[in-house]
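Shown here: the complex without one of its protein chains, the others still in place.
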Amino acid sequence: MDTIGVGLIGSGFMGKCHALAWSAVKPVFGSNRTPHLVALADVDSDVATKRATEFGFERATADWRDLLADPAVDVISITAPNQFHAEMAIAALGAGKHVWCEKPMAPTLDEALAMRDAAAASDAVAILGYNYIQNPAIRHIAKLLGEGAIGRVSHVRFEMDEDFMASPDAPFGWKHDAASGYGALDDFAVHPLSILHVLIGDVREVMIDMAKPFDDRATADGSRRAVETYDVASALIRLDDGISGTLLVSRAAWGRKGRLAIQIFGTHGAILFDQERGNELQLYRSEDPVGEQGFRTVLTAPIHSPYDRFLPAPGHGLGFNDFKTIECHELLECIADRNGMTIDFDVGLTIERTVHAMARSFETGQWQEVNPAD
Amino acid sequence: MDTIGVGLIGSGFMGKCHALAWSAVKPVFGSNRTPHLVALADVDSDVATKRATEFGFERATADWRDLLADPAVDVISITAPNQFHAEMAIAALGAGKHVWCEKPMAPTLDEALAMRDAAAASDAVAILGYNYIQNPAIRHIAKLLGEGAIGRVSHVRFEMDEDFMASPDAPFGWKHDAASGYGALDDFAVHPLSILHVLIGDVREVMIDMAKPFDDRATADGSRRAVETYDVASALIRLDDGISGTLLVSRAAWGRKGRLAIQIFGTHGAILFDQERGNELQLYRSEDPVGEQGFRTVLTAPIHSPYDRFLPAPGHGLGFNDFKTIECHELLECIADRNGMTIDFDVGLTIERTVHAMARSFETGQWQEVNPAD
Amino acid sequence: MDTIGVGLIGSGFMGKCHALAWSAVKPVFGSNRTPHLVALADVDSDVATKRATEFGFERATADWRDLLADPAVDVISITAPNQFHAEMAIAALGAGKHVWCEKPMAPTLDEALAMRDAAAASDAVAILGYNYIQNPAIRHIAKLLGEGAIGRVSHVRFEMDEDFMASPDAPFGWKHDAASGYGALDDFAVHPLSILHVLIGDVREVMIDMAKPFDDRATADGSRRAVETYDVASALIRLDDGISGTLLVSRAAWGRKGRLAIQIFGTHGAILFDQERGNELQLYRSEDPVGEQGFRTVLTAPIHSPYDRFLPAPGHGLGFNDFKTIECHELLECIADRNGMTIDFDVGLTIERTVHAMARSFETGQWQEVNPAD
Partner (left out) sequence: MDTIGVGLIGSGFMGKCHALAWSAVKPVFGSNRTPHLVALADVDSDVATKRATEFGFERATADWRDLLADPAVDVISITAPNQFHAEMAIAALGAGKHVWCEKPMAPTLDEALAMRDAAAASDAVAILGYNYIQNPAIRHIAKLLGEGAIGRVSHVRFEMDEDFMASPDAPFGWKHDAASGYGALDDFAVHPLSILHVLIGDVREVMIDMAKPFDDRATADGSRRAVETYDVASALIRLDDGISGTLLVSRAAWGRKGRLAIQIFGTHGAILFDQERGNELQLYRSEDPVGEQGFRTVLTAPIHSPYDRFLPAPGHGLGFNDFKTIECHELLECIADRNGMTIDFDVGLTIERTVHAMARSFETGQWQEVNPAD
C-alpha cells in the first residue's frame, strides 16, 4: 500500500511539530509511503476541530480511543502529557498501531516497563521522540566516532541548560511541586542520554548532586511556598571501557536558551557540539600537522546525510522542526522493515532507568549502578 | 473562500522549497487560507508526475501554460530557470493569477521592466522569492533599526560568500561563460541588496571592481578555455543621508558556505549578523554601562515574531526552509489585502537596476548612479 | 627606601616569568618602589650565571641560602620545584624576607601547614603565584559580582583542560608515577580554586571521580608500565549559601591548550570566561530589554583596571606574562601595607585542603568536607 494512515493525539506544540513532520516527510524524502492525515484527537473538541483543519487532518475527535478503532489509522503520534503516555501507547500497540510517542516514556519505571513489554509483544513499531539525535551534525559525529576519527573515546562532558526557571520572580508552578518529579533531572537528562546512547553507549554508574537556586516562590495568594524540585542537577557518570564523564543540567541558567553542549575526548582528537549553534560541529584531529592543529568548525552540508534532502548547498541551515521530519522518515523506514535510526522502547527504558538511578544516588548520597533489572 | 489553489512551475530545489512552504504554511500559521495544491508543471512530464506525487499536487503537466488556463489555480509559484521568469510571470499575471517568482527577475533590464509593468497593470499580487529577509533575526534587526536602537545608521558592510567556484579543478561550465552574466555579481548581489532595502534603503551610487581568481579552466575535450565571468566582485556603495558602505561577494571564497555577513554601524551602536549562524544576531549599544559594553549575541526566540509560530522555546533554531514558509505566509497576507512584508516587482526592479549599475561601473571604471529611469 | 632588593630562586620558565615581572613592574605601574635585581640562585651554577646576565641580576649563586644571608635582598621569588617550596619559604621568612612562592604550596598538607605557620609568625609578606586572578577580566568579574550585576550566585562550573598528556604515544614519565601525586587534580585544580576564592568563596564539600584514559605507557626499555596517576578528574562541589557547582580538569583533553572556562549563574544573569580568549568576558543580564538579551562579549579595556597601566586603548590585549607583572605589583602593594589582592599562605592552605579533600573523596567514594582542622 502506498499510503499510511496517521492519527495524532494532542495538538499543542509537540502535536504541531508532529503534524509538520507528517506533512513534510514525503516532499522532503520522496521515497516513503505517503502519509494520510486521518484523525486528530484533543481532549478539547473545539481545539481538536480547529487544529485538524490547520494541520490538514480529515477528522477531529475529543476521544483518543477513536483512533484505535479506526482501521484507516496505521500509526499514532502520541503528544499528550507524559502521564498519559503509558496508557495510550499500550492501547495503541494493542490495537495493532505503530506508535510514535514523545519522550519521556512515563513518570514511573513500572509504566515504562509496561510500555516496553507492550512493544515487545507487538509486531508494530514503537519509537520515542528523541529528535536531537536526528540532527545531521549529531549523525555525522556518530559517523566520525564509528570511523575512529578521534580514536578511542575516553571522556565525555554533556551539558543541557535553559533559563525558563531562572527568574526569582516566576511564581510557584506545577514544576516546583515534587509531584512533577525531580526537576531539571526529569526535564533534560534524557536528551543527553539519548545522544550518549547513539554516539558512545549507555551509562553504568552514576553519582549526582542536585540544587535549588530558590528556596521558595510566590503563590497566587501572595504567600510563598517552598520549592520542592531541583532546577540544577550535576552528575558524574561512568560508562563501559573506562569512559568517564559528566552530565550537567539546569533550567535556571540565565542566558542559555537551548544549550546542549557536548565535549567528547578521544585518544586522537576531540569533538564539540552545541545545539544553540546546531548547524555546526567542531572536530580536532591530533594527526593534523603540528602548528596547524585546531578545532575545525564544520558546517553541516549535503554530504552530511540527510541534510541533502532539505537543501542542496552547505551552510544554509536546518531547524529544529526539520529534525522531527527526519525522525518521521526514520520511523517510516522502521515500519518498512528498513534500518531506521530511532530510540525504541527498549533503549528508552534504559534511558529512564539511568534517570531513576540518578535520583536514587541523590537520595542516598552514593554511587548507584544503572541496574537493567530494576 | 477558505482555500487557495496553487500551481507550481519547476520541481528542482526551489520547486521543492516552494512545495514545502505551501504544505507548512497552514499548520504553522493557522490563520491563512488553506493552500490546495492543484497542479505542478515541469518540462519533463515523468519528473512532473513523480514530483507531483511527492509534493502532494493533484495533477502534473509538462506545459506550464496549463496552469494559466486552470480556474482552480489562484497563485503560481515560478521556480523555472531565470530566462523564463519574464514570460511566465507576465502570462500568469495576464491570466489573473497571483505570482510568487524566484529571484532574480530576469537576465535583462528590459524584461524586468516588462514584469514590473505587468504587475502594475494587474490586480494580482506579484512578489519575488527573497527569503533571507524573512529570517526572524533579520526582521528583528529591522525592528531594532526602526526603534533607533543604534541611532542613525552611518555605515554598512555586506559580504556574501560561498566556495562552490573555489576549486581550480572545477571544469569550465556555463557559469564561466559570459552569456551567464557577470558571475558572482549576478549570483549574489541581489540578496544583500534585498536586505539593505528592508533594513536601511536603496543604493544611489556604486563603484565596483571584479576579479577572476582563475584565468582558464579545463574543458571536456582536455583543452583549457578562458573564464569569461568574475567570481569576485567588490563594490563601494552610497545610500541616502550620507550612508556609505561596501558590498563584497565571492563564489570562490574557500570555507564560506552560506556566509551573508552584515555589519551596520550607527551613531549609538552596531548590529552584526551572519547567515551561517542565522539564528542569532549581535547588538552593541553605546548606552550600556561603561565597562560592560560588548556585542550581545541574541538568539532568536518566540518574541522575535514569527519564530513563535514554529517553536515555543528560544534558541532551538529555524532553518532555511522555514524562512520560505514565512515568505509564503507574507504572500498570503498580501493576497488577503493585509500588510505582508515582501519584495514586490517594483522593489525587485530597483534591486536589478543596482546590479546593472554595478556592471556599468566595472565597464567604465567610474562611479555610476542607480538611475530609476534606466 | 625607594628600591627593593630582589632575590630569585630558580631560572626555568617560572623564574623567567618572575624576572620579567620584576623588570616590568616599575615602568608599568610607576608608583612602586624600584626593584633592584640583586641575586639569582640556580642549582646549576653555569645556568645561574647565564640567566643572571640575561635577566639582569647582579649576582648569581648555586646556593639559594646565599640569598637569605644577603642584606640587600628584601624579597625572594621562589620558583624551584614544588618539593622545595616549604623548606625555602620557611627559611626565607625566618630570615625576614618577603616571599613570593609559586603555587602549589607543597606536596603534603603538613608542609603547607608549616608554611602557613611560618608566614603567620613573620612580619613579612608571603604570597603565592596564582596569577590567573590578576587578569583584568577576572578582576572585573569580581567587581561585577560584588556589585550584584548578576544577583545572588547560585551555581558555578569550572573547567581547566590542556592536552599535554593526551597522546597515547607519550612515554611513561614522572607525572605518571603515583609519587608525583594524583595527576590532573594536583596539576590544575588549584587554579580554579584560587579564582573561586576571589570571585565567590571557598568549597565546603566535595565528591570526585578520577579516570585514566591510558592504562599503561611505553617505557624507555621497550616494555610498558601501568600508569598510576589520573589525567582526568571531575568534582561535584558545594559552597556556602547553597551554591552548587562542578570543577572538571583534564590534562588529556585534545585541543584544549590553556582552557580555564568559567560559568557563573546568578539570580539575575550569568558570566562566562575562558582563559584561551582571556582578553574578554561574557555577561548576560536578565534586566536587559526582552528581545535584546544575550551574552555580551566585553573586551578588556582601560576601564578594567589595571589594564590602563599597560595600554591606553581597549581590545588590544594583555598576555599571560602581564598578569604576572600585575601580581608583582600587588605584592609590592602588600609590602607597602596597602591593599594588594593576592593569595596569601592562609588562603593557599585552604585551597590545598580542598584538593586533599578531593583526593580523600576519590579514595572513599564518598562526599568529604573540606575540614579547616585537617
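To keep things simple, chains are lettered A, B and C as they appear, and every chain counts its residues starting from 1.
In this text, a contact is a pair of C-beta atoms (placed from the backbone, for glycine too) under 8 Å apart; a residue touches a chain by one contact, two chains touch by 3 or more.
None of these values were measured; they are calculated from a predicted model.
The chain omitted from view is touched by exactly one of C:Gly201, C:Gly242, C:Gly291 or C:Pro314, namely C:Pro314.
Across B:Gly266, B:Gly319 or B:Gly348, the single residue that touches the chain missing here is B:Gly266. Those residues of chain A that touch the chain absent from the view are 140, 144, 149, 280, 282-283, 285, 288, 290-299, 301, 303-304.
Considering the complete assembly, chain C touches the hidden chain via residues 13, 16, 19-20, 23-24, 26-28, 30, 34, 50, 53-56, 162, 164, 256-259, 275-280, 299, 301, 310-322. On the side of chain B, the interface with the absent chain consists of residues 150-151, 154-155, 157, 159, 166-168, 207-215, 232, 234, 236, 238, 242, 244-246, 248, 250, 252-256, 263, 265-270, 272, 284, 286, 293-295, 365-367, using the contact rule stated above.
In this text, only the chains that are shown with their structure count from here on.
Averaging the CA coordinates per chain and comparing them to the mean over all protein CA atoms picks out A as nearest. Chain A and chain B have centres, each the mean of its CA atoms, that are 34 Å apart. Between chain A and chain C, the centres computed from C-alpha atoms are 41 Å apart. With each centre defined as the average position of its C-alpha atoms, the distance from chain B to chain C rounds to 53 Å. Multi-chain contact residues of chain C (touching two or more other chains) are listed as 293-295.
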